[in-house]
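Heads up: the structure comes next, in structure tokens.
Missing here is one protein chain; the remaining ones are kept as they sit in the complex.
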Amino acid sequence: MALPVLAGLLGTLIPALDGGFDRLAEWPGLRGAMGLSLVTGFASTGVSLALALLLTAALYGTPAFVRVQRLLAPVLSLPHAAAALGLAFLLAPSGWIARAISPWATGWTVPPDLLTLNDTGGVALILGLVVKEVPFLLLMILSALPQTDAARRMMLCRTLGYGRVRGFALTVLPALYPQLRLPVYAVLAYAMTSVETALILGPTLPPSLSAQVVLWMNAPDLQGRGLAAAGAVVQLVLVIGALLVWRAGEILCRIALPALAQSGRRGLWLDQPLAILARVMGGGLALAMAAALAGLALWSVAGPWQFPDALPDRLTLSTWSRALPDLRDSAVVTLAIAALSTLAALALVLGCLEAEHRFALHPGAGAMWLLYLPLVMPQVAFLPGVQMLALQAGLGGTVLAVALMHLVFVLPYVFLSLSAPFRAWDTRIAAAGATLGAAPARVFWRLRLPMLMAPVLTAAAVGMAVSIGQYLPTLMAGGGRVETVTTAAVALASGGNRRLIGAYGLLQIVLPALGFVLELALPALVWRNRRGMRA
Amino acid sequence: MDRRRFGQLTALFALGASLPRMALAGEWEAVLAEAQGQTVYWHAWGGDPKINDFIAWVGEQAQAQYGVTLEHVKLASTADAVAQVLAERDAGKTTGGAVDLIWINGENFAAMKAAGLLHGPFAENLPNWPLVDVAGKPAVVTDFTLPTEGFESPWAMAQLVFEYDSARVATPPRSVTALADWAAANPGRFTYPQPPDYLGTTFLKQVLYGVMADPSVLQAPVDEASYAAQVAPLWAYLDALHPNLWRAAQAFPQNEPALGQLLADAEVDIAFAFNPGRASAEIAAGTLPDTVRTVTFDGGTIGNASFVAIPFNATARAGAQVVANLILSPAVQARAQDPAVLGFQTVLNLAALTPEDRARFDALSLGVATLSPAELGPALLEPHASWMTRIAADWVARYGVAQ
Partner (left out) sequence: MTAALALDQFRVTLADQSVVHLDVSVQAGEVLTLMGPSGSGKSTALAAMIGTLAPDFRQSGRIWLAGRDITGLPTHARRIGLMFQDDLLFPHLSVGGNLAFALPPRVKDRALVVAAALVDAGLSGFDHRDPATLSGGQRARVALLRTLLAEPKALLLDEPFSRLDAGLRGQIRSFVFDQARARGLPVILVTHDIEDARAAGGRVLTPLGQAVGIGPAPV
């Protein structure tokens, strides 16, 4: 896992040494781009983490929380690019919101001249990141909560007269956060370095550093590559710096928390307003996502649709029928890559976890860091080097190369999603099987794997979704020859053709959603006569 | 000499020039034989479905006529393909490259040619080359003042036209000064793609033609000593224009289609394109209102040609040449010029065509928003490529890092 990342890093660094840093220092936008990376990183991570924790603290154990859990999978499976494109349709001054309230409420007959997208402060970009990161952090919280004894701790706090939120913060959070730390770092690093979201929603004067690095990579003057490499290295240093600052913040919180806990204040007055805030913000996000997706779908079948009409003049399938051959081809390629990388990741993860079980290994914190390395490392910092390696290995531009590249990113998510249920499996079952004469292999194939079918399928669905959503790795490893629905959608985004973007965006959503449908349906079907297998 | 006579002369010249080429006929037979069964990866910008459909259609022709499979690799930017070839060269991959054919011109061509990344010369050996209007359309052999020397083959002519919604703009401006005045009177209703985007930089060059004391210096490389004084009027013009732009110049569309989408969404009233037939085609497709019309400036607007080039390490070199030649055939050129398909102006000399082939072009209607060649006015020559790079970089330094 670390090997491709480190090799790629080296491959990136070398062109940077050839004068790249000097030219980067002369680029007048450097400070602005660095500032933007930091601001979007901290703001989106802070807001996402706060909102995810608030939703948990205020709603854990309520029916609303169950609804939140149900919404997680579809939102998680949504690629960043599709979410950003949908939001752009929604928020633009000529977007759906403005159309819905014009001209009757606003008097606008032409779109207002408002800077709602690509704003120089990066607010739209932060919003685009938050809608994707909140569900991810919620999932991580959900998988960590059972190990924190949260329900009993919160009940204890209630009996001592503490409010929900304050009780959660003082007793559950300290146990929860250590397990949340690496996912939070991954979110911070991703938010600082995301390319496709920044290209679609972010400012352009200048763009965020990572988006600028990709633009430089594509610069026609061929000087751009040294500049891009230097920018990638600066981006890496920036991410490491930001992680250190975040770590310092964690330490401060850890010092401050016991003092808060001993003050004895119950914080009951907080619960009501924070619960409302959590519901409004959570509901708002869910609504925004739903409207964004509906917008993508509608544009893909829209005939003429002038501002300020709230709906198209008529619906037509011409976008779909015209793009069908391309859509089909890229869907097949996308699914093939996703299947290859996910199967490989499943095999590796199950192999590791089974070996850990059989030989009683205890992977340390170092192993976890290794696993998270591809998620924490800025993609622009090591992918160009990996591209170079793939070319030298004669793998450039093949589906196999892209699948291998995806494996680097799919593996951590498959591991994260599968390790907890795998380890939580009652090993006395294995002992029971062994005392019945079953060798370890038989125990694995006949007992453990079938019993873990649901989490294995969940991990597979997550892996497929991660693979389908990859943009930069596909572009780099595919050498432009391998077109997935995501690379096609981002390429189209630059062209602004909303109908075609809508069709590709919708496909980007439908493909991973298929995985999650299968994940829910298959165990229900197979175990329909096994009450003990229903969660 | 009027243009038609000149064209006839050129045709005669082309006929004469084709005599030695007859000797090459055997070589072309060999190219055709080698191309049979090859797959050509054509890296071309994929942001416009009309162009994608056209390339797919060319692929069908290539398959049917020559047994060549054409795969369109859709790029977000032509520079992606340049970067790919460069990465391959750096990795020591001198054969079997991923790119067989690139849609290219201007600075990308200049960069690849200078770095020795192109195969050639090949263009003037193509059997259809004699049909190309070299004399009437000098841009087909001079790409941003750089002689192409056969390292790229032209396939479409382009000229800058301004598109406006006649329902909201009664009298469109017909000069850069008039445009600035109009923007001052209608703030927030005009913008241009953000340089270094190709079309955005073309707008800057158009402004240069309008505000420079002596635009003829644009045909020579940038002269450091006089550059600052020469372009000072450009920056003065933009400084005055920007507060009146869409979003007060706090954001810019990223490219030509994004600008076109702004016009379609009524976010702006005046846009522009490098394709005189674009507006008619979009109206026909139902994405632009049928009140959109086009206009050019009184002094002329910038025109150039689009080309295809073959990288030095292309896998299907023969197949790529067959496709380049196919694109120069009258049937393909006429289809590209059809406003319902692309509306691209042909690179061919109509006088050199057989009557049947000329009839293909005569049969085309202009389209509701397309100007006739006479209305289009003169095409201004592209400045030397160094101007484009330089003013784009300076624009970024001045306006592109506003934070």
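Note that the chains are named A and B in the order they appear, and that numbering of residues resets to 1 at the start of each chain.
One rule holds in what follows: contacts are C-beta pairs under 8 Å (C-beta built on N, C-alpha and C of every residue); 3 or more make two chains touch, one makes a residue touch a chain.
These figures come from a predicted structure and were not determined experimentally.
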Shown chains contacted by the missing chain are A
Candidates A:L142, A:L243, A:L447 or A:V510 - the one touching the absent chain
A:L447
Per the touch definition above, residue among A:A100, A:A175 or A:M533 touching the missing chain
A:M533
Residues of subunit A (touch criterion as defined above) contacting the omitted chain
360, 426, 428-429, 431-440, 442-443, 446-447, 450-451, 453, 527, 529-533
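Throughout what follows, only the chains that are shown with their structure count from here on.
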Round to the nearest whole Å and give the separation of the Cα centres of subunit A and subunit B.
39
Help me check something: in the complex, which residues belonging to subunit B touch subunit A?
41, 43, 46-49, 52-53, 56, 71, 73-84, 86-88, 90-93, 98-99, 107-108, 111, 115, 168, 187-188, 194, 196, 246-248, 250-255, 257-258, 260-262, 265-267, 286-287, 289, 389, 396-397, 399-403
Interface residues, subunit A side, partner subunit B - complex
28-29, 32-33, 35-36, 92-94, 110-111, 113-115, 117-120, 203-206, 217-222, 224-225, 303-304, 306-307, 322-323, 325-326, 387-388, 391-392, 396-397, 475, 479-481, 483, 488, 490-492, 494-500
